[in-house]
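One chain of protein is taken out of this complex; the other chains stay put.
Entry: subunit A
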Amino acid sequence: MRVRMPSLWILHALLSHWWRHPVQLSTLVLGLLAATALWSGVQALNQQARLSYDQAAARFDSINQAQIVSVGDQPIQESEYIRLRRLGWIVTPLVEGALSLEALFKLEDLPEKDVKIQIVGIDSMTLQSSNRSDQGSTGLPDNLSLNDFLTPPWQVWMSPSTAERLRPLLAHATADAFPFNPQGEKVKIHTSTALAHNEVMTDIYLAQHWLGMEGHVSRLLLLDAQTPSALPDDLAAALRLILPQSDHDISRLTASFHLNLTALSLLAFLVGLLMVYSAIHLALTQRLTLRRILFSCGVSQRELMAWLLLELLLLSGLIALPGLVAGYWIATLLLPDLSASLAGLYGAQVSSELQLSWQWWQQGVFMAWGGTLIAAIVPLIKLIKQDGVHLGQSMPSLNDQRRLKGLSILGLVSLLMAVLTAGLGQSLFSGFLLLALVFLSAALLMPVILDRLLSLCQRSAKSMITQWLWADARLQVPNLSVALVALLLALSTSIGVGGMVEGFRNTFTGWLDQRLAAEVYVRTDSEEQAQQVTQWLAGTPSVTAVLPSARAATQLEGVPIELRGFQVHSTYVDHWPLLSEAPQVWQAIESESAVMINEQLARQLALNLGDSIALQGMQQREFTILAIFSDYGNPKGQVMMSLDTLYLNWPDAERGSFALRIEPSQIDALISALKDEFGFTGTQVLDQQAVKGYSLQLFERTFAATQALNLLVLAIAAIALFGSLLTLSNMRLTQVAPIWACGVSRRQLLLIELLRLLALALITALLAIPLGLIISYCLVNVINVRAFGWALPWQMFPHQWFYLTLSALVSAFLAALIPVLKLQFCSPGELLKGFRDDQ
């Protein structure tokens, strides 16, 4: 029986390779670190957002919760609530209101005094009578005692982050304000992650007290599945029943937002993995000698495989942890922008504080392991199959040609699938599949195209040296292709995403100018106030036009629709952003039952000019669509009609919004006069500039995360190229040495070396431009339409291509610098060694 040595020395032998090749190790570390960090960072963002959605599931108004609200300005009377209960309505009251920190604590000169805290008061007793069976899990402690919740001094519940925010203020709290109850006792504060950020939940008694709403409730939630159909007659005038709507848009919208981010992070992961692949590939090839030695020491193939796998898992596990920390850091940096844009776009509140579950860490480590194993499969199989006369060979071998052929066949198949997906797919998922296939095809075809281009150059080369330059470049392609593919993917993503964002910005700015043509926008609280405002404005000479508008909500084919009534005026006729229109559209809207619909609605229900629609609740028979307008950022379908038509069909439409035309110099004076006269607050009077500013700011924040990720991907690609060149630089000596020996000067060699790399980078960048354009087209005309319901014009921005090409050349130059300098400063003896060591 053979005496077995303890096997740990095999691992030691394997690992020693990395100590001797620190550059390779750092390529591996950087690649995996970047892959894990970007992937897990985006996953952390998604997870945080999803957590926030779960915390406030169905937060969007009137989506899946039947409720009763007050018709007028006054909140619901408590007696009306009791009357409904005693009629058998299973409703529970909510007392809600947002208080600034200043108002909440009744303290002045607070830091962050404008931060709003949402107070939510519930009646836990009536909440209990709802259906018990279908409630999901909760983050609230199981030991929440109803008795304590209902008994003096009562309790408040808030998220840990809110508690953290309020803690310093509690020390200064006065007995007539939060957190003291009406009896002057301090209320017990409890924390739970189930509550949303800046939200305080308490008993209805305390909420009424702090919000000054004694005797009133904000709204009533219907808890019974069997909802009574109509409110009793005596309450119907004061209250309005809002039944759940099947609103699938919002969830789809936020889902697509996260899908976008996930797709980008997957791409980053892929680019990182390409680095990992090239590092592992190189390391395994360079350890062929070690393999031979180990075999001769009695290590079996299977044993070696097992140890190699263990080594990789060990390394990747170790690298994954700092990667996750980096991911956490990236997420922390991006979260404020993300939560701002989600709040602005969809009204979704995402806490700006990360709360990550242990699954996130677990998933991150598994992704790192899985990615490393995938990256290692091909090199490991090669290691088993061949005897190792592959990587360093000096002529393009039959193997390489066969490989290129295989790649091009795969690439063409993938391209064909992309074309099929483009032609047949309708869903958002197929849109992303199309993008993935485009990337895959490009990655597979890239080495072939590069090879063809270089051989073309080689053939047209005149001098021996230039011929060698191209031939040698061709020879390098197999070794550099992975890094070049990474660069190609990163550059084309930059071109695609950058073009989309830039195009969107142009369109959006132009659209804002059209859409916000009036100078001032006013929203009144009530019909009565609206009349007062109208009268007041009539006596204000600086106002040249008062354009009232009203809104209502209804359904079309089960889809929730916003209705807007407006007064036809040159402000709209001249500016409204119409995508398509029938002749005489404005006259038709004014005089007949013609309407305009937004692009979202047109796409969703496949409506065209001249089509007729019948909306739920309308008095007339039908409306004719005579125009389609663009409506970016609106998740819902919208129908616009004249005010008269709206009032005729929906008499209870919400009135009281005005667009005012005014001399620009008079805007500030008018706004302050309106505020003084009617006590309007922040968002009730808006000047156009402020709205535009806010919208553009929102826009920038929406794409901040996208652009940041994009830049990071590009940086990783540059590092990948750098790493590959660096690891190759040693090998280069053996290939350059013969040329040097033939009498080519070292200076010339250096130039050629640089030129070759720059040429490779340039070709890659040039290939990235058409690919980027295809990606940009997919984004604006496929993904956007399917995710958001509107298309964007496909625009091109050559200056972006120029800068990206330049950045590719600069990164290639920088990446080549160290290897080239190494060549410059190595001794002739070292160059001569090339002959000795060469395979």
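In this section, a contact is a pair of C-beta atoms (placed from the backbone, for glycine too) under 8 Å apart; a residue touches a chain by one contact, two chains touch by 3 or more; residues count from 1.
We adopt the following convention: contacts and distances are computed from a predicted model.
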item: Protein name (UniProt record) of the chain left out of view, among "Iron ABC transporter permease", "Putrescine-binding periplasmic protein", "beta-galactosidase" or "Imidazole glycerol phosphate synthase subunit HisF"; value: "Iron ABC transporter permease"
item: Selected residue (touches chain absent from view) among A:L195, A:L338, A:A490 or A:A720; value: A:L195
item: Per the touch definition above, residue among A:I204, A:L304 or A:V543 touching the missing chain; value: A:I204
item: Residues in subunit A touching the chain absent from view; value: 54-65, 67, 78-79, 82, 85-88, 92, 94, 96, 118, 120, 122-130, 132, 135-142, 144-147, 149-152, 157, 182, 194-196, 199, 201, 203-205, 208, 214, 221, 224, 226, 347, 349
